[in-house]
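As structure tokens, the structure follows; a few thoughts come after it.
Shown here: the complex without one of its protein chains, the others still in place.
Our next item is chain A:
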Amino acid sequence: MKIRLYCLSGHPTLPCNVLKFKSTTIMLDCGLDMTSTLNFLPLPLVQSPRLSNLPGWSLKDGSVFLDKELKECSGHVFVDSVPEFCLPETELIDLSTVDVILISNYHCMMALPYITEHTGFTGTVYATEPTVQIGRLLMEELVNFIERVPKAQSASLWKNKDVQRLLPSPLKDAVEVTTWRRCYTMQEVNSALSKIQLVGYSQKIELFGAVQVTPLSSGYALGSSNWIIQSHYEKVSYVSGSSLLTTHPQPMDQASLKNSDVLLLTGLTQIPTANPDGMVGEFCSNLALTVRNGGNVLVPCYPSGVIYDLLECLYQYIDSAGLSSIPFYFISPVANSSLEFSQIFAEWLCHNKQSKVYLPEPPFPHAELIQTNKLKHYPSIHGDFSNDFRQPCVVFTGHPSLRCGDVVHFMELWGKSSLNTVIFTEPDFSYLEALAPYQPLAMKCVYCPIDTRLNFIQVSKLLKEVQPLHVVCPEQYTQPPPAQSHRMDLMIDCQPPAMSYRRAEVLALPFKRRYEKIEIMPELADSLVPMEIKPGISLATVSAVLHTKDNKHILQPPPRPTQPTSSKKRKRVSEDVPDCKVLKPLLSGSIPVEQFVQTLEKHGFSDIKVEDTAKGHIVLLQEAETLIQLEEDSTHIICDNDETLRVRLRDLVLKFLQKF
């Protein structure tokens, strides 16, 4: 039986795959590709004259029917509408048949409401507690960012295939625009999250008795997991967003990935040439230089994840850099919850941070930054923030795409001065594309993508360590990045070569299921008498009833031969047990021709001829007009209706064979 993988997402770090394995249908992650939003105009929190006065775009032939939907800014064309997201493929497989969804980290669950609420999905979602809580924050922030700037217009004309052809890049090349969807609502989020069942690392979860799934720490984010999906004889490892760096989460569990038949590898670093340490250094240096010159620093970021590490790094750095008096602002509708959540998930943290809890101290030093008023957090720019706001300052806020959230306001506010700097740390969006609708821009832009996920050197070490039989990965990982086609080191190099997938592809995983585990009941096992037929190999015959229920197979003792009664027929029906026949012994061994011939001669047969054949020998008893065909796995006695002779010969043959 083949195992199939349905690939619903083409984004290597926002995967969504469905695995059909032993009568179960398992969805692995449901990442949401938000890069589609880069095609849209930003949603300003405060009315922006600049954005609202952008000229409409007209076709080359001068027709202007799209000018309401498309606006032009510094040579780029943007859709003037509520941003929309590119969903995982929904047509490739009937998503209502999905039994379970396994989530590996909070970035990889952003499409969950689309799947659970609109496809007829009735299964269960498994995720760790921090994943669910922080995932909820990310969704809440996204919904909030989009809902608080209501936009009446929903552009759809441009999606018409004939129209899209005429548009400039990148709109022209955008894929499956008709399936792009607007953001979900908070109600849908709540409903989706209610379907999640919480799990802990190394917890074994039985799915219908057929397979067992286990989350393992992946070292990338709070509660992030890799998953093992295994039956008794097959093991599939799903590696998604893992990190070997010592940051805040629990370290990656590599040992449990050993002996996999297939390792599905996704979520590697998006910036393989940038070392996170160097980038953090770059981040700090540029931040200090800007602030010292009296400029402000804007850091577009997600409300959880790398920001914890950045704050920790700044905590150690600001005193040495003489920045103690500079205010740090963290603005997000979920800022408060995010900072507090990080402190309570002690069991999901790295050892260092865990041990702090026993002192007792907060695991993350941002608690101290908040206490000393160096770090202040606000739900939005409205309200308290506008009273406290002091410049120069450093602002952490979302959304990293620069298309929605408070960051849009700061871009508009600070973009005109070259004293200010925007520092990009999230690797999910191309910073040049993110900045396109803000051009011309005077503020300095620094790109320090911090991606702690595995790089190719670490992957090659990992693969050497865990030695899977086969590796399956997105096609992007099997060749060097297009911009660095000579960097043969920036791809997965393993033997046998990795099997690659792309969006909307169905893969037959390269191994077949050959075995199934069957249990023997103790009383049946007791009755077995093994016989050693070769040194080290013993055999026993079993007569039993195979009982199969919930994907478990059990051999039970056969019913005792019952005395024939009048009600025999009815009973058989009720017990549903097949009739038990008297067993003939099984034979094994081979027949040495020369000795056999000697034995025949001893028993009075003469005129014996032996002929060699391709498969064995033919012993010809010419006198008796009888043939004995000796082959590797069969012996035939061919004689003309002489049953006594046949029985005699059979008994002679049997003397050479073992019986049990």
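Here, a contact is a pair of C-beta atoms (placed from the backbone, for glycine too) under 8 Å apart; a residue touches a chain by one contact, two chains touch by 3 or more; residues count from 1.
The criterion applied here is as follows: contacts and distances are computed from a predicted model.
Colleague: Can you tell which of "BRCA1-associated ATM activator 1", "Proteasome subunit alpha type", "ATP synthase subunit b" or "Histidine-containing phosphotransfer protein" UniProt lists for the chain that's not drawn?
Modeller: So, among "BRCA1-associated ATM activator 1", "Proteasome subunit alpha type", "ATP synthase subunit b" or "Histidine-containing phosphotransfer protein", the name matching the hidden chain's UniProt entry is "BRCA1-associated ATM activator 1".
Colleague: Based on the whole complex, identify which of A:P168, A:G281, A:P327 or A:P510 touches the chain you can't see.
Modeller: A:G281
Colleague: Tell me which of A:K60, A:R165, A:H351 or A:H486 is the one touching the absent chain.
Modeller: A:H486
Colleague: I'm checking contacts with the chain that's been left out. Which of A:D319, A:E368 or A:E465 qualifies?
Modeller: Answer from the full complex: A:D319 touches the omitted chain.
Colleague: For the full complex, which residue in A:L166, A:I205 or A:L289 touches the chain that was left out?
Modeller: Within the whole complex, the residue contacting the unshown chain is A:L289.
Colleague: Given the full complex, what residues of chain A touch the hidden partner chain?
Modeller: With respect to the unshown chain, the touching residues of chain A are 273-275, 278-282, 284-286, 288-289, 292-293, 313, 316-317, 319-322, 448, 484, 486-490.
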